[in-house]
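Only one protein chain is missing; all other protein chains are in place.
In order of appearance the chains are A, B and C, and numbering begins at 1 in each one.
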Amino acid sequence: MTSTDPLQRQLADHRAEVERLRQKVCELHGELPRWNLVTWTSGNISARVPDTDLMVIKPSGVSYDDITPADMVVCDLHGRLVEGHHKPSSDTDAHAYVYRALPDVGGVVHTHSPYATAWAARGEAVPCAVTAMADEFGGDIPVGPFALIGDDSIGKGIVATLEGQRSPAVLMRGHGVFTVGATARAAVKAAVMCEDVARTVHIARQGGPVERLPQEDVDALYHRYQNVYGQ
Amino acid sequence: MTSTDPLQRQLADHRAEVERLRQKVCELHGELPRWNLVTWTSGNISARVPDTDLMVIKPSGVSYDDITPADMVVCDLHGRLVEGHHKPSSDTDAHAYVYRALPDVGGVVHTHSPYATAWAARGEAVPCAVTAMADEFGGDIPVGPFALIGDDSIGKGIVATLEGQRSPAVLMRGHGVFTVGATARAAVKAAVMCEDVARTVHIARQGGPVERLPQEDVDALYHRYQNVYGQ
Amino acid sequence: MTSTDPLQRQLADHRAEVERLRQKVCELHGELPRWNLVTWTSGNISARVPDTDLMVIKPSGVSYDDITPADMVVCDLHGRLVEGHHKPSSDTDAHAYVYRALPDVGGVVHTHSPYATAWAARGEAVPCAVTAMADEFGGDIPVGPFALIGDDSIGKGIVATLEGQRSPAVLMRGHGVFTVGATARAAVKAAVMCEDVARTVHIARQGGPVERLPQEDVDALYHRYQNVYGQ
Partner (left out) sequence: MTSTDPLQRQLADHRAEVERLRQKVCELHGELPRWNLVTWTSGNISARVPDTDLMVIKPSGVSYDDITPADMVVCDLHGRLVEGHHKPSSDTDAHAYVYRALPDVGGVVHTHSPYATAWAARGEAVPCAVTAMADEFGGDIPVGPFALIGDDSIGKGIVATLEGQRSPAVLMRGHGVFTVGATARAAVKAAVMCEDVARTVHIARQGGPVERLPQEDVDALYHRYQNVYGQ
């Protein structure tokens, strides 16, 4: 007997991939405390289940010590629980909106990492002043609007801010960081690098004026890094 | 033969809960170095024993490496030793005063965590400039008076400052942080988040002016977080 | 057959204590990286061998990973090697001078811990602005003169600066921190707390003016802490 609910059908048809992503998303959460991006239970990671209307996401308010693949929950792309023993992350609506709006995005990460959130608190974009930032972000890290949790406002703000930018990271004003990537791992890397460059540029500016890199150099670095770096 | 001392009777009648809290309070002390809230032997956590006039608290000047549940001491709510092999924390009077004055408080934490203590050294409240702060503290983190250790001055300062505030944390001027919670774990979470937001808002302000979030947004975030977040 | 060299005789007569201190001084070196006081092989700890003209000290330029009690070297109080397979720390002359000049000192620690060394680089005393500083240091942490390594200049500068101060720590100008204590462990605690308060007061001052605590409160806190705290 097969389910007539299309989401349950997708879940059954992609069972192996769902379990692989539960494992992967759970593992990737270990990178958040490791790189000092999260405090207590803050921060969350999700992955789209390819070729479905499903995503795998962290449960709400669970400790990084206790988290297991089985705790990861499966939601549809409107944030409704499809499978899991826990409530999904309170930021699920924002993740879901991003997946609906941006079909190439396979992973989303949210943190309140301290240096990036400090730029967000002032509502100031991080200027592209070091080559590592040109490599990963291709320019400034932009600031999105202040938006309240509870509906699509945050998701809309993320998507509108990312549009026409190379940056896979957006600083949501007065809130924190959202990053996207082709995979959850790529989005985690963007979150890690976002905090790294937010810190370096902050420290740099504490000592005196810092200039953006010339745009043509940023362009050259970005294209090289996206096409040549890594294995 | 039963004890005629009412505190010894309470201890006997709640033996299982006392031992559970010794274990819990000892475990929670591991969160303080983990989140960089304490240096050497500074910092202490206590828990009220429900339905008694007793509390479980860290002994004075004992290393975080060596601490065991058996080291935790039981005091009455005037800070007098009821059971234990060690002297109680030198901050026991302040914990005791808080339990006497605030019946809903089940846990108290004290730290000199660096960013929060820096605001305390200036006597400046941390302005509510990021959503994580609205969630947990519902507004600014207020500053209490400078008070000397040795009597009820610190306890009175904490209670007077917390009155009429949502914040479970208070910055005692020139001293450090006290937090309260329904449980010791909730008070530890407040201490961890207090340092986190004290750091983020400090860094933010180093880069330029930072505005408070609008009060109606703070209210909305606080009410949602207190009622919806977590499992 | 007994040695006619008086230092060798002292060594033989206090063999058990020397071995105990080798173990203790080696162990205490683990506290320096743990509290982020040292980088690479910088920093060193020594202990006086009581009732002798000997001290136990870290060898020069040995990694914190590889250090064993057997690596600790024994020197006389002019810094000359008495027993050991390694050269003593390049700061041995300063340790030796302190032991000669201050008979109550049983332990000496030297670090370049970053926040304390930053105050030292400016030649500015850390003002006593938080109660933890009053407790441990009883006032400001003073600044000693700039002095070159290689003779008694550093030792003389430390001793002259500590004279008439409660502080067990001195910031040697343009150099770093030296602390003393009745034991090596007490000197390590002073080094750990020195960095902690140097950091807190630095952060505090980045946000605005910071006032010293009133002297009578500093006095009260210091006397209480030295006489009441701990087990």
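Here is the rule we go by: contacts are C-beta pairs under 8 Å (C-beta built on N, C-alpha and C of every residue); 3 or more make two chains touch, one makes a residue touch a chain.
Predicted, not measured: the structure shown is a model, and the values here were computed from it.
In the whole complex the chain that is left out makes contact with A, C. In the complete assembly, the contact with the undisplayed chain comes from A:T131, out of A:T131, A:S153 or A:T183. Against the chain not displayed here, chain A makes contact via residues 35, 129-132, 189, 192-193, 196, 199-201, 203-204, 206-210, 213, 217, 220-221, 224, 228-231. For chain C, the residues touching the chain absent from view are 39-42, 59-62, 86-87, 90, 112, 114-115, 117-122, 124, 146, 148-150, 174-176, 202, 205-206.
Operating definition for what follows: only the chains that are shown with their structure count from here on.
Here the spacing of chain A and chain B, counted between their Cα centres, is 33 Å.
Centroids built from CA atoms put chain C at 46 Å from chain A.
Multi-chain contact residues, meaning those touching two or more other chains, do not occur anywhere in chain A.
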